[in-house]
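For this depiction, one protein chain was excluded, whereas all remaining protein chains were kept in their positions.
Let's turn to chain A:
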Amino acid sequence: METLSYLAPLFQLEVMWTIALGTLGGLIIGALPGLTATMGVALLIPLTFGMTPVMGLNMLIGIYIGGIYGGCVSSILLRTPGTPASAATVLDGYPMAQRGEAGKALGMATIASTIGGLVSAVVLATLAPQLAGVALQFGAPEYFALALFGLTIIASLSGDILKGAISGILGILISTVGADPISGVMRYTFGVQGFAAGFAFTPALIGLFALSEVFTQIERIGLREPAITLVKDRWPTRGDMRDSRGALVRGSIIGTIIGIIPGTGSGTASWIAYNEARRTSKTPEKFGTGHMPGIAATESANNAVCAAALIPLLALGIPGDVVTAVLMGGLMIQGLAPGPLLFQTNPEVVVGIFGGTFMATIFMFIFGMALIPVFSRILKVPRRLLTMSIVIFCFIGAFSINLNPVDLYTMVGFGVLGWGMQKFGFSQAALCIALILGPMMEANFRRGMLQSGDDLIAMLSGPITLLFLALTALSLCWPMIAARRAARRGTQPN
């Protein structure tokens, strides 16, 4: 009962206002391409100096939750992922918007984000200390195997295995540009100092999805523009919910698990969830054409990461992803050392954060649902004007991250690449996944080999590593297994 009394400060008007404002601010930051949740949290930390810990930290958590959710808005409406977490939402969200179902797509994204957020908030509040220990089992070999498993998504994402593989390998090659993660030697930078850290990820993403779409639009200038019907519905039908039930459950669980593992984030979670939803679906061919369960999977997963990433932070003092690493700075400025002792020394802060994640998720749902008609008005803007504004946003977004002119070249380069890939049927998504997981796979493979004294067998012999390697093999063979099973049942595989 005493524990519950720690929740009381949350219900002060002042605190609720702050959380609501943080969530709304995060939502807007997330919706603007190039501005990520990480940046929002980092820039607003100084604002929390004068606040009580519960108030300040929950405002930052609000920005985090709102920011991860907000990314879906521009993914669905503009084919421009607002944050890397929503890159996978583009696949089904944008086709739906083109069919005139933007409202429903946004509605499903909001509901999915809320469900994912609530599931992981429950896990945070009930099982944080127990689960945090599991996260510690992850060393270099385990991360390597997890990244490898993630990369198998490429095989199932692309209809054409060969083209998918080429896209994926190209992505991995591109990700090797920059400082070698183990020795620090520069690779393929050709003396350009701007490439020392490799191609910046967000500008690459903006180019790959948004600018490439602009190029495609320009090609179509003069052709009759498809009439886009206006948004009437924002609530998915009962049938939509039934179709998406599995994707929602799996997305929430996958997001929570990935969130707990430090060093992985919402980008990884949403891709893995998308793949699992597709793999287990009875109609996998509908994915990528504007299929509700696709949105349900990615959006439930990326928001499930938020509260879950707080589990290792609060229980062990280890940030679960980049945003929580910045949040850790916020905790320390408040004079609180995150770690096992926090639960004993400052239970009011821990319980306050638990409560705050629920509250921010609820605010996110309310704002999200209420703002759908406002957001959707973007589609009423004449296509040419919209295309032009997207170009401007692309440039502002890519530049605002690092104020580095090299990032603009990166964006334009990836824009041309993405346009070419789209034209010739190569999967941009496969390239995107390789850019996220390639560096994680490489650095951890090298680190693991270094630590095991170059003994591959010893390195890969841990139980978690073997589990992920087995899942990798299963995932690669799945299309064959599915085809055989379908053949046995006498139906044609798709």
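Rule of thumb we're sticking to: a residue touches a chain if its C-beta (ideal position, glycine included) is under 8 Å from a C-beta of that chain, and two chains touch if they have at least 3 such contacts; residues count from 1.
Basically, contacts and distances are computed from a predicted model.
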- Task: If you had to name the missing chain as UniProt does, which of "TRAP-T family transporter periplasmic binding protein", "Transcriptional regulator", "IrrE N-terminal-like domain-containing protein" or "Polysaccharide deacetylase" would it be?
- Result: "TRAP-T family transporter periplasmic binding protein"
- Note on the structure: Full-complex touch with the removed chain, picking from A:9, A:181, A:373 or A:413, is A:181
- Per the definition of touch given earlier, which of A:19, A:41 or A:96 contacts the omitted chain? A:41
- Candidate in contact with the missing chain, chosen from A:100, A:284 or A:339: A:339
- Task: Based on the whole complex, identify which of A:318, A:421 or A:441 touches the chain you can't see.
- Result: A:318
- Note on the structure: Touching the unshown chain, chain A contributes residues 38-39, 41-43, 45-46, 49, 135-140, 179-186, 193-194, 196-197, 200, 262-263, 312, 316-319, 325-326, 328-329, 332-335, 337-342, 402-404, 406, 443, 447, 450-451
